[in-house]
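Left out: one protein chain. Kept in place: all the others.
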Amino acid sequence: MNLLINFKSLVVLDPLGLFFLAVIFLVSLPALIYSLGYFKGKFTRTKLLATQLITLAFVASMLLLVIVGNALVFLIIWELMTLLSYLLVLTDDENEAAISAASTYIVMTHCGTAFLTAALFLIYRQAGSFDLPAMAAACQTMSPLLRNWLFVFFLVGFGTKAGIVPLHIWLPSAHPQAPSHISSLMSGVMIKTALYGLIRFVFMVLGISSLWWGMTVLFLAVISCLVGVIYALMESDLKKLLAYCSVENMGVILMGIGLSMIFTCLGLASLAALALIAGLYHLINHAIFKGLLFFCAGSVQKGTGTLDMEKLGGLIKKMPWTAAFFLVGAMGISALPPLNGFVSEWLTLQAFFSGVLKVPGLLALGLVLGAVALALTSGLAAACFVKAFGITFLALPRGQGAEQAKEAPASMLFAMFLLAAGVVGLGLLAVPVFNLLAGVAQPICGTSLQVADLFSLSLQPNSRFAIAPLFILLVLGGGLLSAAAAYYVFGRGKFRLGRTWDCGYYKIDSRNEYTATAFSKPFRISFSFFLLPFRKTERRKDSFYHVSSFVHETHTTKIFKKYLYDKALDSLYRGTKVFKRIQAGSIHLYIAYVLVTLVVLLLLVRIF
Amino acid sequence: MALMDSLIHLLLLVAFAPLANGIITKVKNNLRLRQGPGILQPYRNLIKLFGKEEIIPESSSWIFRITPFIVFATSVTMVLLLGSGFGRVGDLLVVIFVLALGRFFQALAALDAGSSFGGMGASREMFVSSFVEPAACLIIFALYLSPGVAWSVSHFLAGLALLLVLLAETSRLPVDNQETHLELTMIHEAMLLDYSGPSLALIEWSVYIKQFFWLCLLAGIICPLACPTLIGLWPFVAGLLVLLFVIAFIEVGIAKYRLFKVPDFIIFGVILALLAVVSALLGV
Amino acid sequence: MNWLCLFAILLITAETALVSRFPALLRNFRYQSFCLALLVFLAAYREGGVSLYIIAFLLFSLKVLLIPYLFDVLIKRIGSSDHLGLFLNAQVSLFLVFVLGLVAWFFSGLVVAPPAYLEQLTLGVACFVMLTGVFLMVSRIKALAQVIGLLMTENGVFLAATIIPGGMPFFVEITLFFDILISVMIFGLFIYRINAIFTHIDVSKLSGLRG
Partner (left out) sequence: MVKRLGILNAVAHFILWLLALYFFVKVGAGNLKLSFCGFFYADALSAFLIFTTATISFAAALFSISFITTDLVLRKISERKALFYYLLFNLFAAAMFFVPLINNLGCLWVAIELTTLISSFLVGFYNTRHSVEAAWKYLIICSVGITLALFGVILFTFALSSATGIKSLNWTELLAAAKMLDPTIIRVAFIFILVGFGTKAGLAPMHTWLPDAHSQAVSPVSAMLSGVLLKCSLYAILRYGVVVADCCGASFYTNLMLVFGLLSLTIACVFIITQRDLKRLLAYSSIEHLGLIAVGVGLNSPLALFGALLHLFNHAVSKALMFFCAGRVAQAYGTHDLGKISGVSRALPVTGLVMLAGVFALIGFPPCSIFISEFYLVSSAFLCGNYWVGALLLGLLAVIGGALLYHFGKVLFGKPTIVGNPPQQEFSPAESGGNWLAYGFLLFFILGLGIFIPAILQQSLNAAVSILRGE
């Protein structure tokens, strides 16, 4: 009765695993560098040591997770990863918010893991072994019904960790609570391991057998995109904003994966590969720029002591490097050419459009709508990051902390620089990266899409769909030159500093600036059907007649939390309260239980 | 050769872009039974602005400085992408992303100045554009789906949708109003409030170019044989002129929408584009 | 003779459902134990083993004399009113006891085959006594009543033990008796404590621990 582990097949290093290894390394090494500066003078030595050790263990667990070839060991490491990240979320262990966030996080993932366990045991019953190949073999002989169940279990289990809407509510509360580099590890890498699991177990073990799987994933992806980005727009806490934005980007990645599932099911191997590549490309992109952005948020927090945008502003002068890196990250995540987000979103759009041409009737329409959703998402994301960067870093400081901001230490800046370089590099070197990813997708989808052309990423040799980020950069550069030429040839190029135009108002200071809340107001109003905004206005009177000041608050309703989770928990709680009456302390009642049990069993003895 | 060809396009477009605006303004004024400035007025404006000294807000940063150049660069890039010679650079879909780049910096610069109007403009601009993007994306896809087929239903629908997008993108009525300077209603102009001198000139110019790009695209749809090489193709130019008149008529004809009605307006365009795609898939 | 004793036990037990005062309950318990002892004595007479005689004697001395005496002392010490406090009034209790009797009969039918009527009756009565004992514990408020109920339950067990030809092994019986003695003492001790701390022995008011 050993643990049924076959040590020969304990470790598998296939392209998928290697890819995820690369992703994890790409983010976690800078994170470790970053932590050196970030923790300086923050904790006591023991706590610092503990945190660092847990962080290392956390990274190690993620690394192990993507290379094990045994489902049981996978499960064990999965649990360990959850546990360690839970501890990391609790780094600030006296903060109520952190505690409740951590509890929500671990409770939800714990319940998610139950689904995974169920799925694995169901397969194990057929396979008699936890080795992935054996399990894969066993899955081929299963009944369609059972496979559907398994898919649902995997989707729920991994979806909880991946933060797919509506299983996302732990994510925006838990990620911001951890130290920034941990947040970047969690947002950038950890939730990706869930996608790894999804690909590994649904594509490679379970095998895609029905069309509705892909459709479900695609649908959830679309929902996640929109919900995530809309909530992100509403946030005025920098790290919360980034966390919600992670939900959105997970949606974008899942679009690729869902499309790939659909295409696989329809037997369109090359399209499936394309979609999967798009997904993976966005995956690594998101890992990098989300890591970068969380780093920047961390240095903002360290420099100013707050993350509330309404109190920030003008940091571009106090912390120029952080600002620059944040700008790069923001451009990347808003899919601006020629950076990396642009490439992956373009690829995803390609996957959609080329799919439309191949798939039958209504499904095609569905894909078009998906493409629309993607475009809308990227538009909103751009708005979101204009807000994030503009309000935080530009114009005048809105608060004490922002006025006395200090630039982050060198180690943090270096870490940021590494990731920023990654953002640019992954954008410009689209073709090599694409080819690498094609290598990853090949064993999964069966065909390899290699792009021959060195610069231009065109899918068919002479198709009209093509991009060459490097050339785009050149052209943009040319444009800049010509602009400069125009500027200095036609214009005399002399300028002086003056006050911002104030429409005759005698002085303009930071209180005249547009706030984050104000910036997102049009969105709040036009999406009010979903956000259900509400305001509180309170008059502060100093006498009966004179109102000294108004307090005016605007909030949005988190409908998933309010109408799904809170309701469910509430009813559960009330139910148990009622049930508790059976044990109200009366010893007579207790003896009666014994008596009744005995009598009932005596009468039912023939049944058992 | 193709490279040369499209460079020539570029120059032509960049040169002619202000003219289009001039014509529209002229037509509008005449429709309103006014004299109005000559069609060369935009050129005069540009020259005047280039000549002026520039004032830069103290609160602003380098973002504010480089934005005009980036905006100009993005417009130029768009035009280049229209040309065939730069096919390997990127397809028309890229145009959307490039547009987004310009808009991104424009909005940042608006926030950078630190006045509330800049923020207002930035917020509204991003608001409108985030709805325009899907429409534009679909239109381009529809165009790809039915290349070359003249006067097909999908072309018609796509053209109609593109007209709406054009109005929104070039900040014209009913979405925005180029002529007003009433701060509370303006969108695009509000972002430029703190620009002056050459920088303003660059931005104005790139706006003209962008507008001309959309016009050309639309004209190309109206007379597809012409698109996209337009040298010596009178039908194309004719189409362009017709367009200018149409736009002028529209602008004179309708009033500005409330900001929160604008999405409805654009979503109408999205739906048209969707129908265009569907009809293209059905082959009509 | 056996039959007589059995019916006597049956009647006494049923009657306990009606009593509402402590002395009466104690009296019933005495009579019940007496009949039980008599039964064992008869069995000893029939089979002629020393051990059975000793057991009968122990039963008599413990359950008829010692334990009731101890309880009398206890009541005197505590000096609480001798009302048992009924959760259910006499009629309902009687009815429920009747139901329990049916259950017991059904049960004895399960265990013993028809020809052995005496065994069946014994077992039935034993089960009935047990269930009634537990029922007393459920339906009577005072702590003392609960202890008596428990002891009645044990009586039922002993009654059942008599049907085993030759009874249980001797040392087991002895240990059982010691066990009972100890437990009764401990019960008494705790009743003291309860009385000392709560100033009453109304265990239905002991409901501080819930949920």
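Order of writing sets the labels: A, B and C. Residues in every chain begin at 1.
Note that contacts are C-beta pairs under 8 Å (C-beta built on N, C-alpha and C of every residue); 3 or more make two chains touch, one makes a residue touch a chain.
Please read these numbers as outputs of a predicted model, since none were measured by experiment.
Taking the full assembly into account, the omitted chain touches A, C.
Residue A:I587 is the one among A:L32, A:L429 or A:I587 that touches the chain not shown.
Checked against the full complex, the one of A:R125, A:K406 or A:K494 touching the unshown chain is A:R125. Set against the missing chain, the residues A:A102, A:V202, A:M331 or A:I467 yield one that touches it, A:A102. Mapped onto chain C, the footprint of the missing chain covers residues 107, 110-111, 126-127, 130, 134, 137, 143, 146, 150, 153-154, 156-157, 160-161, 163-166, 168-169, 171-172, 175-176, 179, 182-183, 186-187, 190, 193-194, 197-198, 203, 206-209, 211. Across the interface with the omitted chain, chain A contributes residues 1, 3, 72, 76, 79-80, 83, 90, 93-94, 96, 98-99, 102-103, 106-107, 110-111, 113-114, 117-118, 121-122, 124-125, 572-573, 576-577, 579-580, 582-583, 587, 589-591, 593-594, 597-598, 601-602, 605, 608.
Assume only the chains that are shown with their structure count from here on.
The mean-CA centres of chain A and chain C are about 70 angstrom from one another, to the nearest whole unit. Distance from the chain B centre to the chain C centre is 100 Å, each centre being the mean of its Cα atoms. Residue numbers of chain C whose C-beta contacts span two or more other chains: none are found. Residues of chain A that touch chain B in their complex: 314, 316-317, 327, 331, 334-337, 342, 345-346, 349, 353, 356-357, 364-365, 368-369, 371-373, 375-376, 378-380, 382-383, 385-387, 389-391, 394-396, 453, 455-456, 458, 464-468, 471-472, 475-480, 482-484, 486-487, 490-503, 508, 510, 512-514, 518-523, 525-526.
Here chain C touches chain A in the complex through residues 87, 100, 103, 106-107, 110, 131, 134-135, 137-139, 141, 146, 203-204, 206-211, going by the rule given at the top. Listed in rising order, the residues of chain B touching chain A in the complex are 46-47, 50-51, 53-63, 68-70, 72-77, 80, 86-91, 93-94, 96-98, 100-101, 103-104, 107-108, 111-120, 122-124, 126-127, 129-134, 137-138, 141, 144-145, 147, 183, 193-194, 197-199, 201-202, 205, 259-260, 263, 270, 274, 277-278, 281.
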